[in-house]
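Of the protein chains in this complex, one is absent; all others appear in place.
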Amino acid sequence: MADIANIVADIAAEMAAAPHRGKVADYIPALARVDIGRFGIAVILADGTVHVGGDADIPFSIQSVSKVFMLTIALGRVGDALWRRVGREPSGSAFNSIVQLESEHGIPRNPFINAGAIVVSDIVLQGSDVRSAAGDLLRFLRFLADDDSIVIDREVAESEAQTGFRNYALANYIKAFGNLRNPVEDTLQLYFNQCGIAMSCRQLAAAGRYLMLDGRHPATGQQVVTARRARRINAVMLTCGHYDGSGEFAYRVGIPGKSGVGGGILAVVPGEASIAVWSPGLNERGNSQLGSLALERLSEATGWSIFNPPV
Amino acid sequence: MADIANIVADIAAEMAAAPHRGKVADYIPALARVDIGRFGIAVILADGTVHVGGDADIPFSIQSVSKVFMLTIALGRVGDALWRRVGREPSGSAFNSIVQLESEHGIPRNPFINAGAIVVSDIVLQGSDVRSAAGDLLRFLRFLADDDSIVIDREVAESEAQTGFRNYALANYIKAFGNLRNPVEDTLQLYFNQCGIAMSCRQLAAAGRYLMLDGRHPATGQQVVTARRARRINAVMLTCGHYDGSGEFAYRVGIPGKSGVGGGILAVVPGEASIAVWSPGLNERGNSQLGSLALERLSEATGWSIFNPPV
Amino acid sequence: MADIANIVADIAAEMAAAPHRGKVADYIPALARVDIGRFGIAVILADGTVHVGGDADIPFSIQSVSKVFMLTIALGRVGDALWRRVGREPSGSAFNSIVQLESEHGIPRNPFINAGAIVVSDIVLQGSDVRSAAGDLLRFLRFLADDDSIVIDREVAESEAQTGFRNYALANYIKAFGNLRNPVEDTLQLYFNQCGIAMSCRQLAAAGRYLMLDGRHPATGQQVVTARRARRINAVMLTCGHYDGSGEFAYRVGIPGKSGVGGGILAVVPGEASIAVWSPGLNERGNSQLGSLALERLSEATGWSIFNPPV
Partner (left out) sequence: MADIANIVADIAAEMAAAPHRGKVADYIPALARVDIGRFGIAVILADGTVHVGGDADIPFSIQSVSKVFMLTIALGRVGDALWRRVGREPSGSAFNSIVQLESEHGIPRNPFINAGAIVVSDIVLQGSDVRSAAGDLLRFLRFLADDDSIVIDREVAESEAQTGFRNYALANYIKAFGNLRNPVEDTLQLYFNQCGIAMSCRQLAAAGRYLMLDGRHPATGQQVVTARRARRINAVMLTCGHYDGSGEFAYRVGIPGKSGVGGGILAVVPGEASIAVWSPGLNERGNSQLGSLALERLSEATGWSIFNPPV
């Protein structure tokens, strides 16, 4: 992989010039005004080497990518008991999740769709309050990324709350089935806070390193999670990380990843690399158009795919 | 992996004695009368070494495992044009597939649910007849497994046809949307023939070797499919190979696999192993209860999981 | 009601000239080639007076209107036991019926959607054969209408069979749940025969007289069905007779009725009138565009609505 620097540079160049960039999420002003011309990439290898390209140091709203870190915290709190309140199957339906909640009695299909992430937030909030729980998440991200500059974008969090009627519907619906323990408003405030976290590609790739390293923090060697849990979080990312485009992403890219409506994707090649890409334009499944394409190019150029024999 | 022989023997012993064995499929007599006490395993390593345990040489009805091989043939015939007629997303719904067909206008979600496999059969049948097309599949399996004794169990195929009202419903429904080209009866006859193929674990693991070897036949070195196609078939197996238990299987086992209602599972560790397990009792998702457990044990003991760093 | 003749004439004149006539069903050639300019109406009062307008003597394909008569026969055969195999609730969903069959385990919602009518045909067929059962229906209609010239249009019946993939899907699906007793092919042949019956407005209105007369045949005074059963068939027509447009028809017209894809509607004002209208163009719910409008005009002009105080 002597030429990884070149590969990253080539991808950044191609994406900077790409004509078809998808459509920026426009349901809140703070996302709608992001420049669709942006593209960033950061690749951190297992040995700690960092390769970046494009707008790798510009913070963006990580949105649903935060679900990976909240799941990690919640599993740390309650262990496998979490799976009694959230499933781990792909939602796999063009019907979206509120239909599924009805037929499956308030148990969301997986922690990476909104309904499931709301239950995960409810678990993290348990015995605490919104401010403290949001602080816990922020400290965890700063620790994982070795970077104290990560913050929550207040404007984004507040806009999410003001326009989040569908999330209010989901949360109330789950509550009606008895699968939320805290007041709906509190759980959602935490959820909106996590959506509002702003990180750059460099920071996000750094935060994801434990998932490529059998659960270890690279600086301290400390186990953030057990190797088994790291492996299993990667599995859930692969099957559920791109909403109803998860099968397509596995087929084309073959790397566990989690996307967010802000245009970011965290992708993890076990033992090899932690990768973050960002481009705000989304495809019709709600995943970053150029982010997906960049990861497909990267997989092709490096041979990184969990469906390949080890390189 | 010096101890793989021991691992396989230990698993076979544990499964032979396992008290909870699931429930044998009983919709046709030929399946209903299979002894629930059976368990077989065959592991073929990349270097060609074969390890077997339990009832590894007893033929069983491979049923939906045949969908992997039919997909391979169909992709060989029409290439990526296949994906205009079948999706590649997990069906991911406790609602089963006929609901999805209605909302998605006759395009099945993936080639590994019945609806999708019927469309794949329709593609393989195109320009041929049922007898010839079934013969093609049989020859392909014999070639892959280097074993001319593989046959179609006529009793099973005929029973499938006589009781397959749900499959007739699916096929007619797809036909109503214009997504079958042959007469419903012909396409289904081919489909029932493929379900009736009988293979042992040893034969099935042998047939699956090309998927661990970047698409190459181990004896001749010939590319059965390109490396990219082998990788992509593995990806579809991981996200869609166990019906609505695919996420669970990825989470627990972490190996691409395809199960059948006869109790068999083909599992592929890229670059490492082609594995077949068989035990006729099914869990509540319709996948082999002990077959799934055996693969979980094997993954734990060997470290084989595509979500682990390479061993 | 001295001026009913004038009302009928006015309606016929308005409909003959109406610019928006809907869209003729085109799934079989025999329906597709019907002249969209046609409109017929026949009103038979309780005293036997007949008023006709437009193309009242031209036979058309009654299609689903036949479901009323088949339900009458089936209730005569098995009585209320019929309701263990078919419901009597509106299907009430833009999702069409195969979705409902899955969630309700093969029990169709009501006898006036295709799925339910297929079960009704299966009941009528029981202990007989297709030819005899179709003959029974034909004799029943000739008796009701006092008209031996009513026939089955063979071309229509055969075209239905050749293109009826969705009906084959429904029937096989119901069979998979054990709710068909005869071979799928036989039940469907009877169903396609009933769809192919050709009647004029005059004949259809005559055939419907028993439903306005407490179940009595007007010529003989014989009870075709009990008064209670006549009332209940009218109730099912009101809530379920126009597919997912039944609520709209009740709201606008307020008269029990059953429509068919051939453009015919039978409507019954208890104690007052038996009415048939026909115009082949359909609205977006699959009901006759001008037939519905004509009945709305008739209801307004006469005060005939079951939601009005008696006139």
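Miscellaneous remarks
Read from first to last, the chains carry the letters A, B and C; within each, the first residue is number 1.
Rule of thumb we're sticking to: a residue touches a chain if its C-beta (ideal position, glycine included) is under 8 Å from a C-beta of that chain, and two chains touch if they have at least 3 such contacts.
Fair warning: this is a prediction, and the values are worked out from it, not measured in the lab.
Counting contacts over the entire complex, the absent chain touches A, C. Within the complete assembly, A:184 is the residue of A:184, A:205, A:235 or A:290 that touches the hidden chain.
Touch with the chain that is not drawn comes from one residue among C:126, C:163, C:223 or C:305, which is C:305. For the options A:82, A:170, A:250 or A:293, the residue in contact with the chain missing from this view is A:170. If you put the hidden chain back, the residue from C:22, C:53, C:164 or C:254 that touches it is C:254.
Interface residues of chain C facing the missing partner chain: 46, 87-95, 100, 103-104, 109-110, 212-214, 227, 231-232, 234-236, 238-240, 244-248, 250-251, 254, 256, 270-272, 305-310.
In the full complex, the hidden chain is touched by chain A at residues 95-96, 98-99, 102-103, 165-166, 168-173, 175-176, 184.
The criterion applied here is as follows: only the chains that are shown with their structure count from here on.
Viewed as a network of touching protein chains, the structure reduces to a simple linear path. For the self-contact between chain A and chain B, the two sides draw on mostly identical residue numbers; the shared fraction is above half.
Averaged C-alpha coordinates give centres for chain A and chain C that are 56 Å from one another.
Multi-chain contact residues of chain B (touching two or more other chains) are listed as 95, 103.
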